[in-house]
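Quick one: this structure, given as structure tokens, is what I'll be asking you about.
What follows is chain A.
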Amino acid sequence: MSALLEVRGLTKRFGGLTAVHDLDFEVREGEILGVIGPNGAGKSTTFNLIAGTYAATAGDVRFAGEPILGLAPHRIAARGVMRTFQHNRPFAGMPVIDNVLVGAHTRFGATLWSVVLGRSRAEEARRRERAAELVQFVGLGELARADVTTLSFGQGRLLEIARALAGEPRLILFDEPAAGLTAAECARLAEIIRGIAARSIAVLLIEHDMHFLLPLAHRVVVLNFGAKIADGLPAEVRTHPAVMDAYLGSHAAH
Partner candidate 1 sequence: MKLVAMLAAALIAVAAQAQDTIKIGVITDRVGVSKPYSEPATEGMVFGANEINKKGGVLGRRLELLVEDDQSKPDVSAALARKLIDQGAVFILSVSLSPATQQQQTVTMEAKTPQMTPMNSADYLTTQLDNPYFWQTGPLGSVQIATLLAHAKKQNLKRVALITDNSDLGQAIGKAFRGGLEKAAMQVVDEEVVPLGATSATPQMQKIRAANPDAMFVAGVVTATNVLIFKAYRELGLKFPIHASYNLSVPIYMTAAKGLVNGITFVDAYDPDKPEVKAFEATYRKETGKEPANLHGYGYDGIMLVAEAIKKAGSTDKEKIRAAMQSLTYGGVMGAKGMKYHFPEGKRTGFDPNGMVVRVYEGDRQGRVVHVGQQ
Partner candidate 2 sequence: MKSENPLALRATPLIRGAGAFIVLAGAAFFMGDYHNDVYRKLLLWVTLALGYNFLFGVCGQVAFSHFAFYGIGAYSIVIFLFQLHLPFPLAAICGIALCIAFALAVAIPSTRLEGFYLALVTLALGQLFIVVLNEGGTVTGGTGGIANYRLPEIYGLRLRGPWYTAVIALLVVATYAVLVRLDRSWFGRACRAVRDNPEAAAAMGVDVARTKVIAFTLTSVLAGIGGMVYAFVDNTVNPPIFGIENAFLLLFMVIVGGAGRHAGAVIGAVLLFLLPFWLSPLVGHHHALVFGVLVVAAILLEPRGLIGIYDRVADRYKGSPSR
């Protein structure tokens, strides 16, 4: 399998602090790549660099061979890289289905002019149908018309996923998707993420919780202090001494 997302030499400094240092990894087509690490390991910074929220100090990120580092977030989304937020960020003034339709924003072909002339109804209906399917897929089918402010935290997370899927991505970036979820919700989430990979959409998963991530990921990259300390299959990483050290160390510090 070829690399869909290539990260080379990625570095980010905030003032004197190096949050991410010379990071290399890649996400291949259709795989689930997990990035783990203790608190402050640089996971979130890495995520935000790829998603375009932060500007990198150095390095290169290529998606499908094209450089995407330095592009605005909406351009990265338009290329087919969608994301979820760790703290759910629904659009509070819209029902669930419309939230999902915002995710499909870049996939609409109708111009404003044709919207004004009422020629975009067929496309709108088609997209709406497809959004309904996605709502169904993540298990929010009955809540499609509900006000998003009435959703529980776990349902909100599912909405984040449906919204990201609506952009017909080739890669989805998950920012700590299991954070704040109950065990049952985590199990359901894992199932959905496997389902996404089964649709041959690549997944990059940033996660703090090893117990959630390791059974799910195809490959794992471990970060500590902004640098990669290990990578490989979940089974290999689990027993890697540096990893155990980092995690035990970080737990001891709590």
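Inclusion criterion for the candidates: all candidates are chains of the complex that A comes from, given by their letters.
Observations on the model:
Here is the rule we go by: contacts are C-beta pairs under 8 Å (C-beta built on N, C-alpha and C of every residue); 3 or more make two chains touch, one makes a residue touch a chain; residues count from 1.
This structure is a prediction, so every number in the text was calculated from the model and none was measured.
Set chain A beside the options 1 or 2, and in this complex the one it touches turns out to be 2. Residues 51, 53, 72-74, 77-78, 82-83, 85, 89-94, 98, 101-106, 108, 110, 112, 115-116, 118, 120, 124, 147, 150, 163, 167 of chain A touch candidate 2 in their complex.
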